[in-house]
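In this view, the complex is presented without one of its protein chains, the others remaining in place.
Moving on to subunit A:
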Amino acid sequence: MESAADGTGQSRPSTGRPSWGLPFGRAHGRSALSPSSRLFPAPRRTQEDTQRTAFLLRKQWALYSVTPMYRFSEAHLRDYSRLLSAFFAAEKKKGLAVEIGGELDIKVSVTSLPDLKGSDRDQAAILVQLSSRSSASPKNSEEKVVWSGWFCCVAGDELSENLPEAFTCLPLFLVNGADSYTAIVGTWFQKTFDCCFRRLSLSPFNLSWMAAMWTGCKVDKPAPATELVFSVPHLPHPLHISYAINLEDAQALWDTIQKTPGEITQKEVDVFMDCLYSHFYRHFKIHLSATKLVKVSTAVATAHCDGIIKFRQSQYLTGVLMLLTELAICQIQ
């Protein structure tokens, strides 16, 4: 395991001739993200903030990492929606000519979500929504959102600082809706901004970080129990073990472990998980450390190893996104 400070952030001097310079002078082989400590997600309490992003809560989002977008400009979001809807129509009616700007069944909107960023250095999040009109009464009926996806970057300085101006850094992409729509939108972005999409799966290692980190977050309302789901490998039939812990108990345990306020270390995460494992072993004689953690469900958010997340608390939205941004950046480097 390497430390987070390993070679990141410093750029190499060029060799005096054109060369395939390493983009950020980062260290090689950082396969798994493993900083020894992270900042604790701080809650946001502004009412305004939380209202405007409320629609992101309680939905399942599939995670993708996206490499920096070339020549993307926030000033042209309107044009992008126009072009994307034309692309949509063309994809739908393969082989038939399509007019740009014509009226279509599916409406595409590309807008900005300025509230979703960690600092001013972050690019504002971009929301893409597809809505359809019901065919019964095309003129007046409400438009129904059938698919949404958003790009965001919360505290992604590590990546954006070293990028040339022509690149836009929005490394995390979250999707809710049919795969066929995702494919079309993703393809258009790939073609237009020369970027690459890749599913972002969450390793058991990162899930245990989330379990510990989110357990420590204080929530106002009475919250459901923290639940961890483990899958037992090498069995003919899939076997899942669900491990639910009362929120108060989990928080009490966490409070005895955590030392520095506002900061979490790898060691603390390990101790937290080990405590849970040994408690489980005492009762059921099963070593959970030999199984694979596949799902973490807390009052703050729910995360699945396949790269699916559900936000539950709007005040911790940016906090969760910060961790996910970090994981996405790790995947594209």
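Rule of thumb we're sticking to: contacts are C-beta pairs under 8 Å (C-beta built on N, C-alpha and C of every residue); 3 or more make two chains touch, one makes a residue touch a chain; residues count from 1.
Throughout what follows, contacts and distances are computed from a predicted model.
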{"item": "Per UniProt, the name of the complex member that is left out, chosen from \"Alpha-1,3-glucosyltransferase\", \"Centromere protein I\", \"ELMO domain containing 1\" or \"UBC core domain-containing protein\"", "value": "\"Centromere protein I\""}
{"item": "Omitted-chain contact residue, chosen from A:S81, A:S131 or A:Q190", "value": "A:Q190"}
{"item": "Sole residue of A:R52, A:K107, A:R198 or A:K310 that reaches the chain not shown, by the stated touch rule", "value": "A:R198"}
{"item": "Which residue of A:F167, A:F230, A:Y243 or A:Y277 touches the chain not shown here", "value": "A:F167"}
{"item": "Residue ranges of subunit A at the interface with the undisplayed chain", "value": "12-23, 27-29, 31, 64, 67-68, 70-71, 73, 75-76, 79, 95-97, 99, 102-103, 163-164, 166-167, 179, 182-183, 186-187, 190-199, 332-333"}
